[in-house]
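A single protein chain has been removed from this complex, and every other one stays in its place.
As written, the chain order gives the labels A, B, C, D, E, F and G, with residue 1 at the start of each chain.
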């Protein structure tokens, strides 16, 4: 029984370290469970050949499920963008004065021509009963360089832009 | 045993981007769990040879279950048709002032001669106790070009027409 | 490991479209879960060689379980026969002013000589506490042409006649 | 391993149609879940070689479990014997003014010499709190002709005689 | 894969029919779930080579579990010994004015020399709160003729003697 | 793979019949679930080569689990030692005026040199709230004759001595 | 399929019998469920090659899980050290006037050079609400002789020293 060739494993990455002015007062942010489309909720990486044809690649896999990668990377991005942010992805442990963020990924498409589309509806609920702010981010990124490596980096950049939308909403809510 | 040839994977697609006049006030729409006939609730694509004979094709598959594709595509269609719409397919997360949409797909037929029939009963319940509007959409579309690609595109168009019925009901309810 | 020859798949069909005078006020009908005899509650099609001998054909199968086909076809038939009918087979979603229909299939026999017998006890409960009407339909149909195709069409016709009985009961109840 | 030869499948049958004077007022009868001895609660047909030796035939099988055949056949028999009877085998659905019948099959023996013995304790509870009537039917039938076909027909006749006992009890209760 | 030779199947038997004077008023008896020692709670028939050595015969089996045979045979014996007895082995269905019998089989031994020992502790609780009568029956029977057939008949006779003890207790309680 | 040779099966045995003066008033004793060390809670018989080395013999097995053998044998021993004792091992069925016995086997060791050690902590609670008597029995027995037969008989004798301790406690409690 | 060579099985052992002055008043001690590090919570014996490298030996196994061995051996040690002690490892059965002992094994290391380290945090709660005494025992023992036998004996000695700490705490609490 010849073992099948081992697949290549990929993982999304957060933005590199952004120097922050020290002494920002801490802000607690809690990211709730993230939903992803069933189309991509598998370990194989899925690419769209055209609007209705899809390729499921047995030999290019996500090292961990998108459902856990996306909150992890968003948390790391927000921790870099929002000064003093302590961002948890374990909702049960978030204390009461945390900003509650929900994220529903509606499209996580990687097209054969290297462009990626990320459509996310998100909401931010400030602590002690503040008004919930909802938003819909539609982000397109073109992969730099060919192959899955380029696609994964493009998705990472797209996630960063969603993180920035969420950060803006959080900071505007905190000024209300 | 020689491993079986890999099947082709298909997925329904939403309408391309429709330019919307900016500044529409946001409308929250939540699509509840969608039911589909057991006949097509499998990964193989099912086609009707005649009224009572059915072909189940092991080598032409839906990339993700119809039960998750249909709400995803309806949500994307509604987001394009209804100005300012933020459409969620995660009912537990919909807030109270969302329009609640239920969709029961009663027929999702692909006939050998390329025509597809979509029979859907749907309902729209406006927020804060508005009267529920129910409807039954019966849509026939002929596939352009042969093969599954044409069929899948035809079903996508049929879904768009159901989305338009639902959008109309939503907007008429919002004017009451 | 030679794969077994693929079986033929069959499905019951509803009556073709019946022109209805437009503008009928909508009637909501909800069909509750349908029970079928265990004898035929399997994917293989069962035929009776004689009163006590039965043939279970591995290569002639129902494309979807009878438990879901029968309510689907009855709903489609009722939608054609009863003007303005919106018929749901998802009881949990039926609203209160729906006519509640229960269907217990006691015999679903296909005899070797091509005759089919359908014995169904059914009940219709009008909305807002109307008196329940119960009935027992015993329907015999002879298949036109040989083979399973003829049998499946005969069963479809038998189901239509049961649908007519239920429709009559519904309309008589609505005139009370 | 060569697949085993397909077994023969048998099923109990109800009495043929008995002409009933029309216009009998309907009587609702609900048969509760039936218990059968574990000895015969399997798909293989069991025959007694002598008082203590038993033959379990892999190639002669009941097409559906005795636990569902017996209520189905008793219901069909009672519907023929009791004028206007609508007999349900789905206890949860029986309405309140139904006669409630319980059936516990204690012996369902098929002897090698072709005689069958059926020992059943049953009870009939009339609607709106009538006194429960209990009984014990011990029925012996000799098979006509050899082989399983004869045995199954004999058991069907034995069941009919139990149905007559239950019918008599039901009618005597209804005259009280 | 040669199939293993089919084992011989055995079952306990009740006493043959005992003529009863007609017209005895009916007595309801309900036998609760019976416990048997784990040593014999398997389909293979277990025999004791000596006090501490046991033989588990793969090719001599009980056709149905002792846990269901013993109540079935006790019920049949009691129905023959106690005039007018209707004996149920389905405790949930016993009505209130039934004598409640519990049976715990502590030893069900078949010795190599053909003697069988049955040790049973039993109790009878008369209806409407009568005093519970408890007892311990220790019965030894020698098999007539060799082989399992003799052993099974001996166990059947031993069970009949336990049934007589229980019958006596029931009748003495009914005279109180 | 050739099927493995069948193992030898062993079971603990109770004391032979001890003549009792008749007419002793009945005493109800109920033995609660017995705990045994995990080391011996398996079908293979375990022997200690030395204080820390253990042999697990695949071909010498307990015919039934020690967890059910030990209460069964203790019950039989107590029934012989305590005049008029009716001893149940089905705690749920014990009535209120039964002596409640708990048994926790802490060591059940069979040493290679043939000596067995049984360490049991037990308690007896008299009916209607009598004071609980607790005890710890440490019993050593040397096997007579070699092999497992001797070991099993030695364990049976050790159990009898524990039964005597329990019987003594029961009788002393009954005299209080 | 050649069967793999049978592994050697080991078990921890308690201190040999220590003569106790008779007539000590009984003390009830109940040891609660013991936790062990996941690293050693398997049947294979684990040894540390160095601080960060570990050897998992398929052919040297614990005869029963450490989670059950450790409480059993601690109970036997305490029974020898504490005069009159009746020590149960079945917490649900301990009566109210028992000293409650909890044991959390944090390190159970066997180093390649033969030294074993046992780090245990334990607590003793005297009956009727006495103050809980907590402690942390760190014990190092060098194996006498090579191989697993020496290691297992060293662990047994380490456990005895923990038992002595617990015994001391119990006796000091009993003098309060």
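Please note the rule applied: a contact is a pair of C-beta atoms (placed from the backbone, for glycine too) under 8 Å apart; a residue touches a chain by one contact, two chains touch by 3 or more.
Please read all numbers here as calculations on a predicted model, not as lab measurements.
Engineer: For the chain not shown, which residue from A:13, A:132 or A:174 touches it across the whole complex?
Structural biologist: Of these options, the touching residue for the absent chain is A:13.
Engineer: Spell out, residue by residue, where the missing chain touches chain G.
Structural biologist: Interface with the chain not displayed, on the chain G side: 35, 37-39, 41, 46, 48, 51-56, 102, 104, 106-107, 119, 121, 123, 132, 134-136.
Engineer: For review purposes, identify every residue of chain A that touches the missing chain, sorted by number.
Structural biologist: 1, 8-13, 26, 28, 63-65, 68-69, 72, 75-76, 79, 86-90, 93, 95, 149, 152-153, 156
As a convention for this text, only the chains that are shown with their structure count from here on.
Engineer: What is the distance, in whole Å, between the centres of chain A and chain G, each centre taken as the mean of its C-alpha atoms?
Structural biologist: 48
Engineer: Can you give the whole-Å distance between the Cα centres of chain B and chain F?
Structural biologist: 68
Engineer: What are the residues of chain C that contact at least two other chains?
Structural biologist: Expected reply: no residues.
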